[in-house]
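Complex shown without one protein chain; remaining protein chains in place.
First chain written, first letter: the chains are A, B and C, and each begins at residue 1.
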Amino acid sequence: METIALLLILFAFAVMGLFVPIRYGNRFAFISSLIVFAYSLYLFLTFPISAEYQYVADYSWVQSLGIHFKVGIDGISILLVMLTTFLTPLIIFSVRKSEPRPRAFYSLILFMEMALIGVFVSMDGFLFYIFWEIALIPIYFICLLWGGKDRVKITLKFFIYTIAGSLFMLVALIYLYLHTPAQHSFDISALYAAGKSLDPHAQSILFWFFFLAFGIKMPVFPLHTWQPDTYTDAPTQGTMMLSGIMLKMGIYGLIRWMIPMLPQGLAQNAECMLWLAVAGIIYAGIIAFTQKDMKRLFAYSSIAHVGLIAAGIFAFNGQGLQGGIIQMLSHGINVVGLFFIIDIIQSRTGTRNIPSLGGIRLKAPYLATVFAIIMLGAIALPLTDGFPGEFLLISGVFKFNNIAGAVAGFTIIIGAVYMLRTYQNSMLGETSVETDNFTDLTMTEKTVLIPIVIMVILIGVWPNLFLKVSEPAIMKLLSGI
Amino acid sequence: MNTLLILSALGVIALFAEIFRFRKGLFPLILLGLAAAFIFTANQYNHPHVFFGMMNFDNYAVIFSCSILVIAFLWFMMAKNYFLQETSVTDHFSLILFSLVGAVVMVSFSNLTMLFLGIEILSVSVYVLAASDKSNVMSNESGFKYFLMGSFATGFLLFGITLIYGVTGSFDLATIHTQLTTTNEKGLVLAGILLLLVGLSFKSSLAPFHFWAPDVYEGAPTTVTTYMATVVKTAAFAAFFRLFSTCFTAAGNWSDILWWMVVLTLFIGNVSAVRQKSLKRLLAYSSVAHAGYIAIAIVSMSATSASAIFYYTLTYSISSITAFTILFIVSRYKGSKDISAFEGMSKANPLLAFAMTVAMLSLAGIPPTAGFFAKYYVFLTAINHGNTLLVLLAVIAALIGIYYYFRVIIAMYFKPEQQLVPIQVGPLHRTVLIITTVLTLLLGLFPNLVLGWI
Amino acid sequence: MNQYAALIPFFPLAGFVIIGLMNTKLPKNVAAILACGMLLISFCLSLGVFMNISGQSNEVQLAPWISVGSFSASFTFLLDPLSSIFLMIITGVGFLIHVYSVGYMHDDEKHNIFFAYLNLFVFFMLILVLASSYLLMFVGWEGVGLCSYLLIGFWFKNKSYNDAAKKAFVMNRIGDLGFLLGIILLFITFGSSDYHIIFPKAQGFMSGDGMITAITLLLFVGAIGKSAQIPLYTWLPDAMAGPTPVSALIHAATMVTAGIYMVARSGILYALAPVSMFVVALIGVVTAVFAASIALTQNDIKKVLAYSTVSQLGYMFLGLGVGAFSASVFHVMTHAFFKALLFLGAGSVIHGLAGEQDIRNMGGLRKKLPITFLTFLVATFAIAGIPPFSGFFSKDEILAHAFTSNKLFWVLGVIGSMMTAFYMFRLLFLTFYGTYRGNEHKVHAHESPKVMTIPLIILAILSTIGGFVGVPESLGGSSQISHFLDPVFKPAQDKMMLLEGSSSVSEVALMGITVAVVLASILLAWYLYISRKRVPAAEGARLPALQNLSYHKYYIDEIYTALITKPLDKLSEFFKNIVDNKLIDGIVNLSGKATEAVSDLMRFVQTGNVDFYLLAMVIGIACILFFKLM
Partner (left out) sequence: MTDLKAIPLDWYILLSSILFCIGIMGVLFRRNAIIIFMSIELMLNAVNLLLVAFSAYHNDAAGQVFVFFTMAVAAAEIAVGLAILIVVYRNTKSTDIDVLNRLKG
């Protein structure tokens, strides 16, 4: 019931948001998302550490087709739900007063939050798919309506690209559904059983179908080319939603749906997948070296980070999976912080072009400090949030394949190179024409960034707070295969 | 049977209304009559009624009749204003009502004679309607092309019926079914089935017999196009499936041919739509493409095919009515049927834009709209039948589809507004749009509402 | 005592947090006193630990950190003789440098931030040495790298300083990857990264075990990065961009010795991997000579000292590689004293000359900076290895072990110490002797304030007497330090089954040779720079080939740029412009383009002519009938 309440509250807020007086649009959405955050925090704090689903609600939806509205939260979902509810208020609050957004913008964000949470709590394959697709619509409109100058082409490409993947997933889901015992069912456990009962060859094919959906969403090399353009062109809030939360859908899909359903498929393709992911880490990292546009640079860095997460998950051992989970959280938090910082810089200087920046630390020490901390998180310095994840992931990959692990490890070097380059060229040095009148963080900006900084350090120092929550569920997943 | 009687009576009343100067009251009367017909039809649910072996009002027939009546009801609300401006409104209304009779016959026949008659009643009325904008060359051309090709196709249909009759000695579906299992005339039977397939494929615009569709849809008055895309299509597929599922499941191997036709249809329909400037023509091609999706369910003849076709045709019709209604409104207002006429609509008419978006999403098959579930259901049926490859091809076609449906959305939401003056939407149109949009979302979220019946 | 010991790192952390958050709101004096005070408390606690340690080791559990399944790592501190010595060095020398900084940084506008960073550095350094597991050591390891980054680029307006900082971080990261992979391999092999699990288990392995060799080599990659050995040493000379106290604390006395600490800590593992030991020794000795040869011709006072640090670190690795763990630790300690002193002395000179760092513009400062001169002299004696200064004992112990292990190493070691003596005295003579060559009118050289000179004096005393804790038996001493460290290194020494070294007589003879060689090179320096009054050539002057090579640091930086940095940037652009945009995205876009092209084609087919449509229909029917009926 609690799960449904979460979804319903959000849906109600999203609809109400369309009708509040225009000038309260932002405030209404912010407060709504805070309420949702508070509620999910309550769920998190009272969440029993167990491998079982909690707060399960199960209603028959399309009876004749065995489709249920079945939702529940387990140790993995709760963390992603928390990530979503934690980041959304920040994202809403990050809208600057000088660029007001209409009510529809906030409603779309709340609507998207609902869909994202829906993805994370679905226990029915069909429901999962519905939420998966629904999440795409608001972000499409957010990017289309408030994006940069090439938005039409780019967002359409993004939309069709991601839908392409998901349609193949739909085919795979139907196929699995038809292999459940008579009176077919989309229930997650029934699908698990159906998937496992298939012969390895079939599993392998389905594995690729699912991979298309999840791989495009994350995105994994070489399915990534929509991503840098979309991130660059989307409005800041859209980029934050996309990179902070939405790409986690893909990773979550791997962990929750694809791998447990198709263990033989994984067994046959793990090596290939792993190398693909690892290649992506290096490839995207190296591309990030010479990017001039900050947003594009972080977009590529995001590909690299996600590549590592994917590699860890395909290694499919305790470290890899747990590392993937914790890294999802920290990547979400870091990337939202980083994109917000870009937004701040862009709103002050009118440019994101790194060479024309510089010396911001002289003018805005707070911003520089916050940027530094989040950047350290992104390059996985110990005691920041990136480290537990990257360490676990690299060790997970290493365990699976020594060489791949070592190559994946290069991310800590490559990441340091482009991050420090960016930091140096934007924050350090002498001021440029653009940055000469740079002002430091406003209260609003601090309100967004300080929680992020706190989380960066909290996850780094006390990762067990989150690892312990997901551990039983992960162990169950591992033992199920 | 009551349905047919009511509809025929309405048609006759409409025909004479002009004489009795009853134009004003005609419209409400028709709506009332349709509602009554709906109630009578729905009442027959689970009470199969066979009319002298000619027609069989089983649940299949009832459901499709109801669906057709609902669509027709919405259509009348949408089309009223257009025809009221014409001098011969009553003629048009009576033609529509007669063609509805044909449609009901098409979904409930149990004898090839009735199938033929149903198709002809429907078609002949629509030939006239397509050409009804007399002074417009486009409309003339549309009606002429439709007529010419339609009667040409009728020849093949008849030839097919004749061959089947020649082998089985009967026009009765059940008899044909039993006769076909024992006959030795495999060649003639197959030829007959294939010619029937051709005839019905023409009516449901499957490639390579789809060529008439884009031209006719574009040239005909928008309201008539709507009628063709919704009622005619529904009836055609209902008849197609009824015939092939009752008679030819065991006879002759026709599904591989249909398989290829479906693939061809999907790609021709979707790909051709990509570069259209005119929304009307785009929707025409989209209609061809959707015929392909529906036909997947016929290729994959199985237990869920009937409900898949029913759900698909119903939701497709509803979304189409939304789209065509808005196209109708916009083209009246701006004098253009091009996609560019929609530019900036989100600013001037946000609700209209929203309704159009929902319709486009539904046609593109994106959750949570009904169009998604329709596609899903068809795909499910196909995969269950082992047609996975066909589904994969359909998926690719659907992706192409998204591309052009989204061109409309983009035009509405992105392009700089040409005119910020909001378009005035009449109360009837508004009602239609509200009903169709709500239904599109409702049926998408709760497909159970209609799926349980069939 | 132990529970208090756990607090040692947290005082500097508190200092960092308070100063860092308050920043400019805090008066400079308060910040300085706070920072120094925090360190003083830590020092006192460390002293307590040091006094009470008496050979045993204790673990202090603080909190769990990361745990996944059987794998877990926690915040746990290990107190044993080895860590206590490092505690003493870090907090002791650290405190002195803090005090010195009060004077040195007094006028800097970012005075408070500087102290915050310094405190943070001390915190991480203490975590590094106190860690009871490799993973926690890695926390400190990376943390000090961060602080090093922050402090090298402390004056961040200057691009080249920033570049130096970035270079330091990235090069360290290269090493860290090795370290990290080593830790992961340890996890896989031993199921833990805790010393108390790994070391006992390791004793069960055969000497020369492949896994152990791999682990130790990977760990050593980490040490190479952190302790600036070939091939990752080039960051350290550049790191001199930071304020001089930073160079003294981080890039001489403490952080760069972390690699030595780590290898020493893993002694038992290295003892099981002779190959790794050889690699360690080889890289150490080659670096020692190589870096010393560069130092011979450098003109920047800090650069000379930087290369000297690299060289001295090489000696320490040589010691580790030949199994002289306690000698290396001993050298770490003495090196901390005299190298910190040298840097602080250099800082005092720079301070006195208002920022001048080029020795060509110095000379004759003996009179103007008497205290600085005297302490610098002591340190120079110490580093050159002249008895009885501290460096003599530690370095000769290493050389003695090297002699027993591999004669070639010893020869190279002696050559290195010859060079050391030469460049140090060259530096001393050029700076303090002769006449002032700088612009007298512009700069009025003056002695530094007391707050700077007192640490110099203390360090000078330590540099003088520090060696006495390790006087070898052969010279009648008792080698206290190696006895003190014995509990830590015993298992490793046992595994190695060292050939009991040459007799004490030969050890004395070796010392004699070294001292003689050193004295000879001092004389050479005297001859060149005092008698002949030679001054290094000005910038751009043509130099003899060898000298030129040394002066340009063998062009290693240029080679790295040409071989790694530039190609990577090119590769980046290639990936972006060709692979990403043209190839991958090209395929994606092509599918769209192709669809549109086909669409146009199909529109062409839809001619609008009824007879064509009818024909198409008939052809379609014909095909169907043909394929099905024929």
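One rule holds in what follows: a contact is a pair of C-beta atoms (placed from the backbone, for glycine too) under 8 Å apart; a residue touches a chain by one contact, two chains touch by 3 or more.
Remember, it's a predicted structure, so these values are computed and weren't measured experimentally.
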With touch as defined up top, name the shown chains that contact the chain not shown.
B, C
Quick one: which of B:M1, B:L15 or B:L117 touches the chain that's been left out?
B:L117
Option from B:T41, B:T90, B:S108 or B:S142 whose C-beta touches the chain left out:
B:S142
Among B:L10, B:A79, B:V105 or B:V128, exactly one should touch the missing chain; which is it?
B:V128
Suppose we count only contacts with the excluded chain; which residues of chain B make the list?
113, 116-117, 120, 124, 127-128, 131, 134-135, 137-138, 140-145, 147-148, 151-152, 154-155, 158-159, 161-163, 165-166, 169-171, 188, 214-216, 218-219, 276, 281
So which bits of chain C touch the chain we can't see?
603-604, 606-611, 614-615, 618
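Operating definition for what follows: only the chains that are shown with their structure count from here on.
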Centre-most chain, if every chain is reduced to its averaged C-alpha atoms:
A
State the chain with the largest centre-to-centre distance from chain A, centres being mean CA positions.
B
Could you put a whole-Å number on the gap between the CA centroids of chain A and chain B?
43
With centres defined as the mean C-alpha position, give me the chain A-chain C separation in Å.
37
Could you please state the distance in Å, as a whole number, between where the Cα atoms of chain B are centred and where those of chain C are centred?
78
Which positions in chain C touch two or more other chains at once?
592
Over in the complex, which chain A residues touch chain C? Could you list them?
157, 161, 222, 224-226, 228, 283, 286-291, 318-319, 322-323, 359, 361-362, 365, 376, 381-383, 387-388, 391-392, 394-395, 398-399, 405-406, 409-410, 412-413, 416-417, 420-421, 424, 427-430, 461-464, 467-468, 471, 475
Which stretch or stretches of chain B touch chain A in the complex?
361, 366-368, 372, 376-377, 379-380, 383-384, 388, 391-392, 395, 398-399, 402-403, 406, 409-410, 413-414, 446-448, 451-452
For the chain C and chain A complex, residues of the former touching the latter:
23, 64-71, 135, 138-139, 142-143, 146, 149, 153, 156-159, 162-163, 165-166, 169-170, 173-174, 176-177, 180-181, 184-185, 187-188, 568-569, 571-573, 575-576, 579-580, 584-585, 588, 592
